[in-house]
Structure formats: structure tokens, C-alpha cells
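Every protein chain except one is present and positioned as in the full complex.
The block that comes next holds chain A.
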Amino acid sequence: MSTRTNAAPPAGTVDARARRSRQGIAARPAGTASRRARRGRRDLKGYLYVLPAFALFAVFLGVPTLQTLQYSFYDWDGISQATSAGLSNYVGVVTDTALSSAFVHAAVLMIFYSAIPVVLALALTLIVSRAHALRGMSFFRTVLFLPQVIASVVVASIWVSIYSQNGLFNEILRAVGLGDLAKVWLGDYGTALIAIGFVGTWLNIGLCLVLFVSGVGNIQPELFEAARLDGAGPVREFFGITLPALRGQIAVALTLTVVSALKTFDLVYITTRGGPGDSTTVPAFEAYNRAFNQGQVGSAAAVAVVLTIVIIIVTALINLLQPKDVE
């Protein structure tokens, strides 16, 4: 269910790295200055190559993004004349409980989408730290990763039936003698948000596990052998070698999962439309609903701007975890 924005820039890709090492070529191309000196000319036709992509990007993404900022300072119902609103739309994000609670819900979703999968997958990696060498690992990788490629609308409709009165979730409760707890989980004020969050856990746990196990596979075995000669147990090995070596993978896992939690829209739209009451509204849903159903375009734009800023800040913070580029 990963989306195209925040697919996060990949630098030395697997393909590229493989090719590079095969041909024994220096990783970093000559800097701009030296390249220019070597070739002795500037290729103004570079603009021609870039123009189609840049024009499309500017018209359909760049300019509208700036317009969102502009809209956020107006009162507009989408039809009649817009009037200036000053900062009131932003004040509304804080004071309007429907909006502030949407951001609180997004924070709750982050626990389920991100914190639980990452921590659980790390704990599991401690146990299956050498699983990458197992026969059949590629089968497990395929299966664990599978939820990521299923359309979110399909995922949502699957979970609607799992959480329904006679669905799998209640079947399991009845099977273990907890049938009294059975309910329509998405229809209950107390459980709907958690039920949505759990779908995120289901989606992301496999992703994190695949990421961490393959990360451990990249650690040089000599490190573990040396640690073992020093008499390190599995726990010290984990905290001394594995965890630091996985910093890059942890940062990637956090970026993908946190951003997917903040951007949650499809799942909420299909499963609850923010209900019951507004117990499952999230910022992306509020932005959509206000702009296209409630005629509050300015307020919707302000929510979108705040959401974008939150995503950029969170991504930047997580990036601090990344080991410095060694390329």
C-alpha cells in the first residue's frame, strides 16, 4: 500500500551498486566542476531534456502545492467569491476539535502502523537473526511482503468483513471462549480507531521483518565471529552489532510506516468514513471531506498544509537516524 510520494529517494540502488562493482568503476561521478573542465562546454540543450518532465511536474504538482498554501488563507466554498480569512483556518486546526482530534488519531495510528511493527520486528530479528541464510527464506519474504502490493481499497474491504459480526475476528474470540466480547469492531466508538490501526500493523509488520532480516544478512559474518570469540551472548551481540548495523533499515522502516500512518485515507474512507461520530477521522480524510463535501476549501487547505509540514518534519527527524552516506 506504499504510495508514490514518500517512496523516499533511493541513492545507490541495488542494481546500480551491482553494476558498479561488476565493472569496478568509481562510485562517484566527477563533480560538476571537473566534468565541465573535462568536456569544456556547457550543454544548454540539457534544458530541452528536462523541460517535458519539469513542465508536467510544475503544472500538476508544483503550482497546485503553492496554491494550497494560498487557499489556506481564504474562506471559500468552492463556488462563490473567496474572501480573505487571515490565519483563521490555521487557528481552526488547533481549536476545532474535529480537526485537532484528527491529528490525535493520526498519532494513535502511528503507534499501530509504525511503533508496534518496528519494535516487534526488531525483537523477532533478535531471535531469527540468521534467518536470511535459511532455505525457503525467499518464500517467506514473498509472503510477508504481499500485503504491501494489494490495493488499499481491497485491503479495506477484506478487513470490513473480518471485523463484521460473523467475521474472522469474532470467530476467533468465540473459539477461545471470549464470545461475549464479540462486536462489530468498526462500528464501536471505543474500538474503531484501534481496529483501523491493527490493519496498519498487519500491513507493516512483514515489511519491517523483511527489511531487518535482509539487513542482518548484509552484516559481515566476521563481526559475529569476533564477538563470539570475545564471549558475547546473543543479547550483547544484538545490541552491540545487529542494532547499530540496522540503523539504515530502521530509518527506512520508520519513514515508510510513519508516513503511511500520517497519510491514511483510503482505509478510513472505505471502512468508517471517519465514524462512528468522528472517532476515526484523520487529517487526510478531513482535508478531503471539507474540500469536496462540506464546502470549506480554505480550512481543508490549512489541514493539508499542516499535514504536509508534519510529514516533512517527521521525515527529516527520522533521517537523522540514517548513517552518513559512505558513497
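Basically, a contact is a pair of C-beta atoms (placed from the backbone, for glycine too) under 8 Å apart; a residue touches a chain by one contact, two chains touch by 3 or more; residues count from 1.
Methods note: contacts and distances are computed from a predicted model.
Missing chain, UniProt protein name, picked from "Nitrate reductase-like protein NarX", "Putative ABC transport system ATP-binding protein", "Carbohydrate ABC transporter permease" or "Serine/threonine protein kinase": "Carbohydrate ABC transporter permease". Looking at A:Ala85, A:Leu99, A:Leu122 or A:Leu144, the residue that reaches the missing chain in the full complex is A:Leu144. The missing chain, though absent from the display, is touched by one residue of A:Val59, A:Val91 or A:Ala107; that residue is A:Val59. Interface note for the absent chain: among A:Leu99, A:Ala195, A:Leu211 or A:Val258, the touching residue is A:Leu211.
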